[in-house]
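Notes to accompany the following structure.
In this view, the complex is presented without one of its protein chains, the others remaining in place.
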Amino acid sequence: MSRERPELAVWMVGALGDIATTVVTGAGAISRGLATERGLVTALPEFQGLDLAPLDRIVTGGHDVRDASPVECARLLAREAQLFPESFVEATREDLEAHGKRIRPGVAFGCGTVVSSLEGGAARARRAAGPRAALAVLRADLRAFREETGVERLVLVHIASTEPKPPELEELATEEGARSLVERGDARVPASVLYALAACDERVPYVNFTPCLGSAAPGLQEAFLRAGVCHMGRDGKTGETLLRSALAPLFLSRNLSVLSWAGFNILGNRDGQVLEEPRANAAKTTGKERVLTSILGDNLGSALTRIDYVPSIGDWKTAWDHVHFEGFLGMRGTLQLTWRAADSSLAAPLVLDLVRLADLASRRGKKGLLPGLACFFKDPTGVEEHALSRQFDSLLSFARELR
Amino acid sequence: MSRERPELAVWMVGALGDIATTVVTGAGAISRGLATERGLVTALPEFQGLDLAPLDRIVTGGHDVRDASPVECARLLAREAQLFPESFVEATREDLEAHGKRIRPGVAFGCGTVVSSLEGGAARARRAAGPRAALAVLRADLRAFREETGVERLVLVHIASTEPKPPELEELATEEGARSLVERGDARVPASVLYALAACDERVPYVNFTPCLGSAAPGLQEAFLRAGVCHMGRDGKTGETLLRSALAPLFLSRNLSVLSWAGFNILGNRDGQVLEEPRANAAKTTGKERVLTSILGDNLGSALTRIDYVPSIGDWKTAWDHVHFEGFLGMRGTLQLTWRAADSSLAAPLVLDLVRLADLASRRGKKGLLPGLACFFKDPTGVEEHALSRQFDSLLSFARELR
Amino acid sequence: MSRERPELAVWMVGALGDIATTVVTGAGAISRGLATERGLVTALPEFQGLDLAPLDRIVTGGHDVRDASPVECARLLAREAQLFPESFVEATREDLEAHGKRIRPGVAFGCGTVVSSLEGGAARARRAAGPRAALAVLRADLRAFREETGVERLVLVHIASTEPKPPELEELATEEGARSLVERGDARVPASVLYALAACDERVPYVNFTPCLGSAAPGLQEAFLRAGVCHMGRDGKTGETLLRSALAPLFLSRNLSVLSWAGFNILGNRDGQVLEEPRANAAKTTGKERVLTSILGDNLGSALTRIDYVPSIGDWKTAWDHVHFEGFLGMRGTLQLTWRAADSSLAAPLVLDLVRLADLASRRGKKGLLPGLACFFKDPTGVEEHALSRQFDSLLSFARELR
Partner (left out) sequence: MSRERPELAVWMVGALGDIATTVVTGAGAISRGLATERGLVTALPEFQGLDLAPLDRIVTGGHDVRDASPVECARLLAREAQLFPESFVEATREDLEAHGKRIRPGVAFGCGTVVSSLEGGAARARRAAGPRAALAVLRADLRAFREETGVERLVLVHIASTEPKPPELEELATEEGARSLVERGDARVPASVLYALAACDERVPYVNFTPCLGSAAPGLQEAFLRAGVCHMGRDGKTGETLLRSALAPLFLSRNLSVLSWAGFNILGNRDGQVLEEPRANAAKTTGKERVLTSILGDNLGSALTRIDYVPSIGDWKTAWDHVHFEGFLGMRGTLQLTWRAADSSLAAPLVLDLVRLADLASRRGKKGLLPGLACFFKDPTGVEEHALSRQFDSLLSFARELR
């Protein structure tokens, strides 16, 4: 990433996480010609000629509840998880260090016990000050980021750990209600909502790559629309769910009935650790099943999804899906899938795609939800279509619109 | 199948094979309310209201090189392969026996040694008379079928064993050439071409569900077009290839490079036995790989497909596919698939779909190739698009056109 | 099973369950020459010449909390689960009906809510009378069985649903304590302990094929030894755990470190339904992991086992195991296993093996635990060796001893 004339400033919530680290190292490595753009959807021929921010004109910063050095994080990812060669860490050290200097303490409201246990002192202090003060300080961080980098175009992307499913808060049905919750310091407002509000209030396009609530509640959608800021979420579609959204339509198109679809994921990174918390786990698996129920409808007997923490697996999430189906004259067949890939390596390029597209959409005057980005998400806010091929066609239309 | 007022007469080449047997038993069982239409694409809501031949108005007959009783074939399929309950055999005995009475000896030119070894006396005699006489007798059989059943609307569907890849015959480039080959009794003309010509000459819509050459050569296409008869092929897309055509686009849409795609099929039915012959095997695997090379293009490192005969597997074809892909910063992931389903149970409803749609298309005045049916085939003649979702959209358009 | 001169009377707790039904139908079908002895360990050449009870000289009866007809149960198993041809049900109807007449109401103390919901009226009444009365009536049932059948040699085999893990009861450390619990009507004593005591007091060799406590507590072991009755348990080793006990030693013998072993089971029969109850599930998975921890010791990083209820799977339990191992210079490999088999078909022949061997052991004067039978169990009481090959060698030695 060129430090001379940056065009786009990307603020990552979860700035020390594996995805953020892979984003910074990856963008830096590609900028320096050490790696190709493989894995970036926006590098496909269909996106050539769009006025997307070049990877070497992106600067990064963000919030995190932990205290750590991005260089150390990257080294660990290279050595232990083998997401990229260790030589990339040295080559992009400058970017990683610059990124590290632009990290501010995050606020872990309603983030569950594992995340709380990782909280550094400054983050804890910010949380102690309550949601109202937190929103103010998050906004100030975004303004400072704009100022320090001298870059006008910002995008905020949420890539923090999965929050436990928050309590139902009726107030989130309207912007007014949502704002009153924050005003009166209601600690049940999850952190992801505060980050979304901060982005909205600072007119920063917002992307939620996690299953956290973020901007999905009607009150938040209202706020973004009113403020004229574009946003999209939620829950990046990277592995098992991506497969499901490509395969489930097959059964429909052959009039085969899916008797059951059971999926088991094992992973061993921090994400996996956080998901050991039952409520965080529930938040995650719900999105995974929605793809099936939405595509298959009545044609689905039962669905089951589990995510388990197996430390030795590290970042190389492995999923086994067992699909039991019925066809002609009651014939019962099975399809089994085993998927193995490094989760952060699947997520990082999509994060880069999303920030580039959200930035361009913003410049093209888009406001509110960006349904054209649905193919990137397990649970695309406001979009009913889950079949990957149709979602991808929508993305291509959206890209044509942005020309 | 109602014996009273049949509307559509289906002539099956391979009339004693597992698919034909499942077609007859299945249509009969559904007609009698013993089974649902599950597995029939034409039973999907999108096809409601089309003037398709009802299943209980279909009569069947066909060619086969073997001598056998359809009732016995069905009983074997029920008992050994468990494709349907044994009670269906008794319930549809009437249909199976009627079908048996309308089976004529097939002609096994260029069908390989396994098929030749199954040949009955009458079939051998027909083969001995040479291609020219064979064509005449096949045509006569079709005319007799029309007469005996009193049904005007015929469709011929080719579901015989895979022929060894035939020699390159330049003459097949034009209708004239093709006809001259037959005229002069050239024994290199594979049987499937003779069946196609017979259908063409008798103005019978033609469907080739096998990898055999059938109507695919330019000369044959010319003949069908000139005669104003519609036709389509080839090689029914039932299992592993169906999966591939749903999954390969996923890699493209995420800009993931497929380093290798290796697939191994085991099966134990007669089809498997025939494929032990290396040239038949080659004919079959070529189509399976074309789907990958066509969809992935440069994005595919290497492809490999094997089909092996494992007797104990019977009709329950089992396939393992290993997909090795590369993503962001060189990350290498794998996807493994295991598919297990009864091949004839997957094929039979598609055969019924195809004959119903070809018949309707013919009534709607369609001539020559029917590209709208591409989603049913591994290697759709004249169609470049192999992605299942796009092919399915074409089918739906085609269905709307046929209203 | 010959009704003329029965030699051995087998009392099954869970007499209407899938295993019991398969035992009765299977023994009957083999006796009538309709099926081979495939699957019976005692049919191996190594057991020829032992004075084991012939299958056609066995009569059956048992306890069950449900009210149902064995013929209906068998028909369902044949039709839905396809464990055996439907014709076997008619062929063995006489045995199934005789078995049905010898079923008495079971007692469901501490059996969990799913089992309670299945309880018939008579069973509920017996439970209401408390443990002390229950023990007396169970004993009376055994005596009546002996009398009615006129067979001196009895074996009781426990094949009821998995009980939730019972509370720690200190009293079970001694026979005296155990008896005092029952005497004073302590409702925490699980039903399986009562059945074991009934067998012990009636001098009936006892086999526990479930993870229930049964005769495993020291107090019960003491009782059996004092009474001079032989017994063994627990938890039949049929599928995934069988595999684990064959494979885990491989890693040891190559000095490969198992970083993690994660296993996921799906099944859809009543067993699966009962295991939806978390405490029953815990009782079951504990045994499955013990095999790994016992064989691999320090060489095992982490173990995980899940059993989930997927209705469409029925009796065809399907398990996926993912083994992650480390070898030379830190190389990390994986082994994945998928096992699919009908659980009751795996269990039923082992139940027949166990009753035949326990009966013979009893006649040869064996008392207390029968460690020679360890290979049949996931968690063999009193045996440390879990490696299948060594356990099988022990079985062969035991068989030689019984000559």
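All chains are identified by letter, namely A, B and C, in their written order; residue positions are counted from 1 within each chain.
We adopt the following convention: a contact is a pair of C-beta atoms (placed from the backbone, for glycine too) under 8 Å apart; a residue touches a chain by one contact, two chains touch by 3 or more.
Small disclaimer: the values here were computed from a predicted structure and weren't measured.
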For this session: Have a look at C:Thr149, C:Ser302, C:Ser345 or C:Thr381 and name the one touching the chain we're not showing.
Result: C:Ser345
Exercise. Out of A:Thr338, A:Ser362 or A:Ser394, which is the one that touches the chain we can't see?
Worked result: A:Thr338
Seminar exercise, completed: In the whole complex, of C:Ala144, C:Ala173 or C:Leu250, the residue touching the missing chain would be C:Leu250
Problem set entry | Per the touch definition above, residue among C:Leu242, C:Leu296 or C:Ile313 touching the missing chain | C:Leu242
Seminar exercise, completed: Per the touch rule stated above, chain C touches the missing chain via residues 22, 25-26, 29, 35, 37-41, 43-44, 83-85, 88, 242-243, 246-247, 249-250, 252-257, 325-331, 333-342, 345-346, 348-350, 375, 387-390, 392
Exercise. Tell me, which residues in chain B touch the chain that this view leaves out?
Worked result: 259-260, 262, 264, 266, 268, 301-302, 304, 306, 308, 310-313, 318, 320, 322, 324, 334, 336, 338
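Note that in this section only the chains that are shown with their structure count from here on.
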Seminar exercise, completed: Per the C-alpha means, the centres of chain A and chain B lie apart by a whole-Å value of 45
For this session: Can you check how far apart chain B and chain C are, centre to centre, with Cα atoms defining each centre and the answer in Å?
Result: 49
Exercise. Mind pulling the chain C residues that touch 2 or more other chains?
Worked result: 338
